[in-house]
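The complex appears here without one of its protein chains, the remainder shown in place.
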Amino acid sequence: MADYVKDIFWKPNIKVKEIVDGFESLGFQSINLSKASDILYKMKKENAKIILSFPSNLTTTGLRGLFAQLINLDMVDMIITTAGSVEEDIMKAIGEKFYITRFEADDIELYEKGHNRVGNLYITTDSYMKLEGFMHVLLEDIYKEKNYLATYELLWEIGKKLNDESSILRQAYLKKIPIFCPAIADGAIGFHLFMAKQDHKDFVIDVIEDFGKMIHSLTHDDKKGLIALGGGVSKHYALLATLINGGTDYAIYITTSSEYSGSLTGATTNEAKSWGKISSDADSITVRGDATILFPLIVFNALDRLYEEGVIKYDK
Amino acid sequence: MADYVKDIFWKPNIKVKEIVDGFESLGFQSINLSKASDILYKMKKENAKIILSFPSNLTTTGLRGLFAQLINLDMVDMIITTAGSVEEDIMKAIGEKFYITRFEADDIELYEKGHNRVGNLYITTDSYMKLEGFMHVLLEDIYKEKNYLATYELLWEIGKKLNDESSILRQAYLKKIPIFCPAIADGAIGFHLFMAKQDHKDFVIDVIEDFGKMIHSLTHDDKKGLIALGGGVSKHYALLATLINGGTDYAIYITTSSEYSGSLTGATTNEAKSWGKISSDADSITVRGDATILFPLIVFNALDRLYEEGVIKYDK
Amino acid sequence: MADYVKDIFWKPNIKVKEIVDGFESLGFQSINLSKASDILYKMKKENAKIILSFPSNLTTTGLRGLFAQLINLDMVDMIITTAGSVEEDIMKAIGEKFYITRFEADDIELYEKGHNRVGNLYITTDSYMKLEGFMHVLLEDIYKEKNYLATYELLWEIGKKLNDESSILRQAYLKKIPIFCPAIADGAIGFHLFMAKQDHKDFVIDVIEDFGKMIHSLTHDDKKGLIALGGGVSKHYALLATLINGGTDYAIYITTSSEYSGSLTGATTNEAKSWGKISSDADSITVRGDATILFPLIVFNALDRLYEEGVIKYDK
Partner (left out) sequence: MADYVKDIFWKPNIKVKEIVDGFESLGFQSINLSKASDILYKMKKENAKIILSFPSNLTTTGLRGLFAQLINLDMVDMIITTAGSVEEDIMKAIGEKFYITRFEADDIELYEKGHNRVGNLYITTDSYMKLEGFMHVLLEDIYKEKNYLATYELLWEIGKKLNDESSILRQAYLKKIPIFCPAIADGAIGFHLFMAKQDHKDFVIDVIEDFGKMIHSLTHDDKKGLIALGGGVSKHYALLATLINGGTDYAIYITTSSEYSGSLTGATTNEAKSWGKISSDADSITVRGDATILFPLIVFNALDRLYEEGVIKYDK
């Protein structure tokens, strides 16, 4: 770790790796970002089981492809996310596009056009209708094979049917890493499952089954690493998974929230140490800012290092 | 609505109602707070079905009593919250206390004492053990009567057993208002349910059953009002409930997050209009700040007005 | 100080004093707010010299009247603010009104109407023209008497001419408390002074003279109390005043910013202790939130206590 501030200068064609290395001695959140990248590198080097949690708004963005790639690169051993992520990953996998607008867009005008806004992006109502059609058929098929599933099993079944290597569900299925969605009913997919249940009263998605899978996917003895992007239920469940298994050894939080209102979303990695969710001696950092900027920087720097050392491969 | 700024002055013994009325012409978030109080008043006057959502950190605070009182006063028709809220409401109902510390407390020291920090509060590990004992017996009893429940039915069963009028679950049970917890497995209670399931493989909590109850608890024709404190899964599910039923007519958001990262937690009531979650012509406001300060001010002002007009009663 | 969380309940007609007292055991920022009110009470009880700093956007709001009242009640011994505050205090004193709009207003439409937006408020271009006319005459008069002034002397001269007891400048003049504006040229008033200088090359406002006055208005031996609302230059200069005089004994910060970007505006009272701006053993608190809501609550509670004890008087 750098011990004093160094001036930063531009030169032509600087690489992401170089700029993130330079952040180490720049100041404020750039230092935290640099540290996060180093922790990610160490997680992998130390063969930690890596848990990645993120809310659905990040799946709305282009980070969705990076999440899928990280699974494919064996950089992730457990995914925790929300119903919205599942829906949007599927929509993208079946060819839907999400559009760019402005934060200040006229929301009533958007509503009239069927443009559902998420920050400066929007998803069309038409995409939701395509999803509904797809899910209707898919849930029928799944029910025929099995009428009682844990959520992660449902998500693997979906991933099996998707024909898109950039899909999170697809990669989770291919790599057989558990993907948890503790609030599976909280979204359009909840409605799809409700509709399927109208036809098949004995069709059950059992979230308590996931709990068992979650417990047994990690052990106290494993080195563990947590990457929690944003907050909410996915971060909470990820920390539950680490808590039950003795606390994580590495932790990276990226959040735009602050800690002052006592929310988990804005809480620091230190707070998690009081619970034993993160080990007292863990290597951990909270980086404040938007994950759409911060996460690619952190990942690209760490992957470049791991690639140079031959820990990961790149073939494309 | 005031149209120009008026200076505010102290005089002795001002009432909450007066100061909040004065906020109408003060500036910035005080204006939004005043508007929120007015919207809450109108919701009730117009007999709207009122949906209240909040994350667990607010149940950690003393707002928990106010939530229970609001149900008791017939000010709430549907509750949506998280597993942590359920746990902490029960702990308080069985006599546990939550303690006050500082945001800057030494988390490793806290960990060694079994003090689990939530902002500037903490919950002892001992309280979690008391909860576990209580839940073990309770779930056995519930299983004996019924082995297949929607989450809201489970929560009503718990409320039936609690002997505390300040309990959210107790009041929800007494008033028979649905209380949803879309991520019931995301917390200690998930572990309790998992343990119960180890003994009783056929014990099922079905979150899709809740979906049906949620849909049928409201109608397109009802006037609807939403109060979303904080964000996360509880806010998202509350908006799903309004969306499916034609959009809410009144909406109050209180959040410490900002909209710039595209999270639902920081999103505005306007964003929800693009989805039809909030009606285009709804009376709605987003107030930025900590609900522990803002919500009591909003509620006390509105209840004082409703009480003066005989809409609600106070007997204690 | 409360040691555990207590449920809060509504009853009819609660006073501000009661609700703020109850905040002591509620949670998160409500606890910090309650502590701030207690510190304000102690500052006055201990006869501390009280320094109040605020940026101009708070003078845009109705807090302007409360600031003037606090000076009148001998609750403030030094004011530090910005050029915008000076301008807006004068505008209000000469009869101009500031209007209420929405944060989402159409800014190009506002521009075409001459409505200059400040959050959800606006100031008309016409008010700026009235100010310019007033200042032109006033500066001529002042120049005739004195061509070399410290900023605080200029501000007293202005206060002398204002016929409005709710004016900050007027009350500062009447009570002869120094009012500093370290960036006096940063605003419309900078332009007025520039124009006056075009006619009178020897007309000088000397901000270094203020520095001497600032140093000598406090002593190391005085008990000192600081109330810093928002941040920026006014907060920085206020802390400079306390630093030079041995550090303040009491400090209240109210800010909507967070500490993560290293700005003084979001910095904690703890950070100030590393500089000696706040004494190591000072009674100090940082409250996060909008001062238009928080500051009246803090002040009303403290003044009610001081009034009950006869420390301050109320006659109106």
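We call the chains A, B and C, going by the order they appear; numbering starts again at 1 in every chain.
The rule is short, and it goes like this: a contact is a pair of C-beta atoms (placed from the backbone, for glycine too) under 8 Å apart; a residue touches a chain by one contact, two chains touch by 3 or more.
Keep in mind that what you see is a predicted model, and the values were worked out from it rather than measured.
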From A:76, A:218 or A:303, residue that would touch the chain that is not displayed: A:303
Residue touching the undisplayed chain, where the options are C:27, C:55 or C:159: C:55
Options C:27, C:159 or C:182, residue touching the unrepresented chain: C:182
Residue, one of C:22, C:65, C:178 or C:230, that touches the chain absent here: C:230
Contacting the left-out chain in the complete assembly, out of C:117, C:136 or C:175: C:117
Missing-partner contacts on chain A, residue numbers: 1-17, 19, 22-23, 25-33, 57-58, 60-66, 68-69, 92, 97-100, 104, 119-121, 166, 256, 270, 288-290, 292-294, 296-297, 299-300, 303-304, 307, 314, 316
Residue numbers in chain C that touch the chain omitted from display: 55, 57, 60-61, 82, 84, 103, 105, 107-108, 110-111, 115-122, 182-187, 190-191, 193-194, 197, 204-212, 215, 230-233, 236-237, 240, 244, 256-267, 270-276, 280, 290-292
In chain B, positions touching the absent partner: 27-29, 104, 258, 260-262, 288
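Simple rule for what comes next: only the chains that are shown with their structure count from here on.
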Rotation angle (°) superposing Cα atoms of chain B on chain C, nearest 5: 180
Rounded Å distance, chain A centre to chain B centre (Cα mean): 26
Whole-Å gap separating chain B and chain C, where each centre is the average of the chain's CA atoms: 36
Centre-of-Cα separation between chain C and chain A, whole angstrom: 44
Residues of chain A touching at least two other chains: 258, 260-262
